[in-house]
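Presented below is the structure to which this report refers.
Every protein chain but one is kept in place in this view of the complex.
So, chain A:
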Amino acid sequence: MSAPIPPDGGIFQVRVQAEPFDAAVESARLSTGRTDVGAVVTFTGLCRADAGAAPLTALVLEHYPGMAEEEMARLLAEARSRWPLQGAVIVHRHGRIVPGEPIVLVATASAHRGAAFAAAEFLMDWLKTNAPFWKKEERAAGDRGAPSAGGWVAAKSADDDAAARWTAPDDAR
């Protein structure tokens, strides 16, 4: 499911999907056929394995269909209001994701690197605290190996701190 944002000379898109994505293809789309783009920053978040008695076998991502796309579009609009972006794509997967697979992609394009770097970091920081997705851990020794309730990953205060650096979107959380 995707929620395209009215373009003004560039690709601005958010997508929520179960399928894996190709980060190279997504970021190439932002500069293909144009000569005014000076910087493309691509961030890919991956499912990371961990060691221990009950190693992680997968993350299962639940999301709020409809709101997830709308919230990602609102974050993208906020980024566009802060930096002169020439294009941006956010892709977030849901469902079962095994270690090594990609979970989330943020790609930003701008004339200069400063805006592209800053907007990409801003989008990731706010995605983590505002986009309605929840991770549940699946572990080798059963699905109850995680420290939090029933395998659900607990929100990290470090993520709140990271998001707060940019000041809250609407103080709504």
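Simple rule for what comes next: contacts are C-beta pairs under 8 Å (C-beta built on N, C-alpha and C of every residue); 3 or more make two chains touch, one makes a residue touch a chain; residues count from 1.
FYI, contacts and distances are computed from a predicted model.
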Candidate names "ATP-binding cassette domain-containing protein", "Co-chaperone protein HscB homolog", "Cytochrome C oxidase Cbb3" or "Molybdopterin synthase sulfur carrier subunit"; UniProt protein name, chain not shown = "Molybdopterin synthase sulfur carrier subunit"
Of A:Y64, A:F117 or A:W166, the residue in touch with the unshown chain = A:Y64
Task = Against the chain that's been left off, what residues of chain A make contact? List them.
result = 45, 61-64, 66-67, 70-71, 92, 103-104, 124, 127-136, 149-150, 152-155, 159, 170-173
